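One structure, pasted below without further comment.
Up next is chain A:
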Amino acid sequence: MSDPILRVENVTMQFGGVVAVDNLNLSIDPGQIVALIGPNGAGKTTAFNVITGVYQPTNGAVYFQGKKIIENHPQGKMKAQYKGQNAGAYSHVLSPTPDKITQLGMARTFQNIRLWKSQSVFDNVLIAMHCRRHSNVFSATFRLNRKEESAQRKRAQELLEIVGLADDRGELATSLPYGKQRRLEIARALATDPTLLLLDEPAAGMNPQETDDLTEFIAQIRWDFHISILLIEHHMDLVMGISDQIYVLDFGKLIARGTPEQIRNDQRVIDAYLGVAEDA
Partner candidate 1 sequence: MTSEKRKKLLTLAVLAAALAACLVVDATLPSYHIAVKVISKASVYMLVAVSMNLLNGFTGLFSLGQAGFMLLGAYAYAVLTIPVAKRDSVYQYFDGGLLHFSLPEIFSFLGEDLGTLVGMLAALLVGGLLAALLAYLIGLPVLRLKSDYLAIATLGFAEILRTLFQWNGLGPITNGSNLLKSYPTFSRATSYVLLAGVLIFAVVLLINSTYGRAFKAIRDDEVAAEAMGINLSHHKRMSFVISSFFAGVGGGMMAMYMGTVAALPFRSSMTYEILLIVVIGGIGSITGSIIASFLYIFSSEWWLRGLDSGTFLGIHAPGLFKNGFRMAVFSVIIMVIVLFFRRGLMGDKELPDLLGRRPKKQKKEVAGK
Partner candidate 2 sequence: MSMKKLFSLSLAMALILGMTACGGGGEASGEDGGTEGAKEVRIGVYEPQTGDNGPGGKQEILGMQYAQSIQPTVEIAGETYDVKLEIVDNRTTPENGPSAASQLVDKDVSVVLGSYGSGVSVAGGKIFEEAGVPAIGVSCTNPQVTSDYDCYFRICFTDPFQGPALASYAYDTLGITTAYTLSMLGSDYDQGLVYYFTEAFEALGGSVVSETFNDGNANFVSYINNAKAAGAGAIFAPVSINYAQLIVEAADSQGFDGTLLGSDTWDSNKVVESAVGKDVRIAVTTFYQEGGDPDFDAGIKEWINSNPDAMTNNGGNDMVAAVTVMGYDAYFTALEALKAAGSTDPADVMAALPSVSYEGVSGLIEFDEIGDAKRDSAFIKVANTTDGVWEFEKVQGVK
């Protein structure tokens, strides 16, 4: 089997005295859909933010397509405060900004939708292609990049058609209904031409019908775009329906991993979720 597309190695994220992610290990093989689940506050989004470069982990490393892209070890004040494991295992600091990581081929959506609110639906997708441009500011300003521009516009239109928003292209992004905004976020992430797509609660706030459509849609884009997907989700139907692997976090710790079947029967997972009302 080839290298995993993403490998998270001993990642710990500690804010002051609070350990939000505790020694997380996770890997995604090419073409897989992997879900990260766990009760609220388990550290799922924090893990996302570490992987996408928003936060610098306190300790640990992240590999993307076999290459180490993020690494850190406790420094300064944190040296004394550090509560996690593997403190001596890392010695380098590698901390790219989120845009670098996106350019490597990782794209994400946000739990609390972050579309560019004064831009049209079409422009939201178009702007996301900016990171794949070849033109410089002069050629772009003086319209010497017509070819690239028209290719991008064509591609943006295609993406809108794929997510089913072609009719709304001229609308303001924020004027769309909630479900459509989530789809637009996915289209926007796809526009950056990723190999790994990270979806942060893509079905949050959707009704069962929309959730079913979304499940189908996610399964579909994996094949159409030849991508792997890491997703955080509370809708268990969705998670169980499409995931190849499921990782379960609780209080920052990984408490289980396995196929949907294994997870369904895992006593620790059931305990962790006990009393936690699911919104599915």
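Simple rule for what comes next: a contact is a pair of C-beta atoms (placed from the backbone, for glycine too) under 8 Å apart; a residue touches a chain by one contact, two chains touch by 3 or more; residues count from 1.
Basis for inclusion: all candidates are chains of the complex that A comes from, given by their letters.
Quick caveat: nothing in here was measured; it's all calculated off a predicted structure.
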In-complex contact of chain A, chosen from 1 or 2: 1
Interface residues, chain A side, partner candidate 1 - complex: 52, 54, 97-100, 102-103, 107-108, 110, 114-119, 123, 126-133, 135, 137, 140-143, 145, 149, 152, 170-172, 174-175, 188-189, 191-192
